[in-house]
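What you see is the complex with one protein chain gone and the rest in place.
Chain IDs A and B follow the sequence of writing; residue 1 opens each chain.
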Amino acid sequence: MELTVKLQVFEGPLDLLLHLLEKNKVNIYDIPIVEITNQYMEYIAEMKRNDLNVMSEFLVMAATLIDIKSRMLLPKKESEEEEEEDPRAELVQQLLEYKMYKCMAYELRDRQMDAEQVFFKEPTIPPEVAEYEEPVDLAELVGDMNLAKLDQIFKSIMKKQVDKIDPVRSKFGKIEKEEVSLSDKMLYVEDFCKTHRNFSFRNLLEAQASKVEVIVTFLAILELMKVGKIFISQEHTFDDIKIESKMAA
Amino acid sequence: MEEKNYEAIVEAILFTMGESVELEKIAAALELDKKETKKIIENLMKEYEKPSIGMKIIELDGAYQMCTKSEMYEYLIRIAKQPKKHVLTDVLLETLSIIAYKQPITKVEIEKIRGVSCDHAVNKLVEYNLVKELGRLDAPGRPLLFGTTEEFLRSFGVQSLDELPMLDQVQIEEFKQEAEEEMKVKLDI
Partner (left out) sequence: MEEKNYEAIVEAILFTMGESVELEKIAAALELDKKETKKIIENLMKEYEKPSIGMKIIELDGAYQMCTKSEMYEYLIRIAKQPKKHVLTDVLLETLSIIAYKQPITKVEIEKIRGVSCDHAVNKLVEYNLVKELGRLDAPGRPLLFGTTEEFLRSFGVQSLDELPMLDQVQIEEFKQEAEEEMKVKLDI
């Protein structure tokens, strides 16, 4: 129920994103991606996860935001040969275009309200005139269309139908939701910190069973770093990350 | 509109309704009494007598109706006589082929196959007399069932419905296998 109420407010991820930008009074061209991503994730966390179709649309955008966020966290290439593109550029473009159509939609609504005040008339063709209404000339209409061609059309439609059934995915079983919560993972990492004061990020990831676990572990590390429970260091780009516990043993 | 243009309102009413409208009703819309209303209508009727106007207002038993002047008939007939440009568009052909091979079929089923609403296409095909209603499906909402007409058979050179080569289960299976083969080839690369 809650979901439908919220969805009336946000018609999709771009809509939500625009709302967040407005709420924070920031310019589309200068999205504070870290803040916005956090707020976006908070919103997703609030959504009841009962409509996977809707959720997935929001999640795609969440992934995009996190992708941009992580790219912005990475140190910039030092070579100045090619100017690095702002990772936000594509999103900005998409937001601008979406905003433009949203603006047009309002304009259309105004016009519709004006146009609605008008009445039209049903045709009233006098009987003397109606007699001359020519029947549709079927022979001309059908032209050189024949059964064989119609058959072709039908087959191509049916083939499209069959194509829609993804032969790989249709064989998949049910997808079970994996329960990997960020808070659980944080507890896990904190525990790990108690036994290992200094450890390697890679080692920690090796202990993770699935992709989801790896991702959530990474998020847990970021979160713990933010609250100051751990300290991380890395000598060079792509080197292993060293993690040091800042918590009392 | 500072001063109400009563004549314009009467005009608009008669135009919109198309059929005859009783004096009472017009008076109620104008918020005037019948006598005043009648005077306005009579003025308007006189105005319409001008040859520069193509319509006239007639009185029928205390009701009024706007219609074309009979001098205009010859032009209207010319409009009616102009062959309409009818074309079987892709949309119509696709819809027709689905109806032909899957009849009797409901609009909902057609929509399922094409993925788009088919109201307009089916209505056009009915207008062209290529498709007709066959009755109603005994299911919730009692949806209409559609099928092809005799004219369809004639125009497409089919002797009888049995002659419609059916895409049977076997063929659908073949399509499926074909699609799977294609996928396998892709995965092998």
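By definition in this document, a contact is a pair of C-beta atoms (placed from the backbone, for glycine too) under 8 Å apart; a residue touches a chain by one contact, two chains touch by 3 or more.
No experiment lies behind these values; they were computed from the predicted model shown.
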Listed residues A:M47, A:M72, A:I125 or A:L182, member touching the removed chain: A:I125
Contact with the hidden chain (one of B:E36, B:D90 or B:E127): B:D90
Of A:A89, A:M104 or A:A148, the residue in touch with the unshown chain: A:M104
Hidden partner chain, residues of chain B it touches: 1, 5, 7-13, 15-18, 21, 25-26, 28-30, 51-55, 66, 68-69, 71-72, 75-76, 78-79, 82, 89-91, 111, 115-117, 119-120
Residue numbers in chain A that touch the chain omitted from display: 11-14, 27-30, 53, 57, 60-61, 94, 96-98, 100-109, 111-112, 114-126, 129, 156, 160, 163
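Note that in this section only the chains that are shown with their structure count from here on.
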CA centroid of chain A to CA centroid of chain B, Å: 41
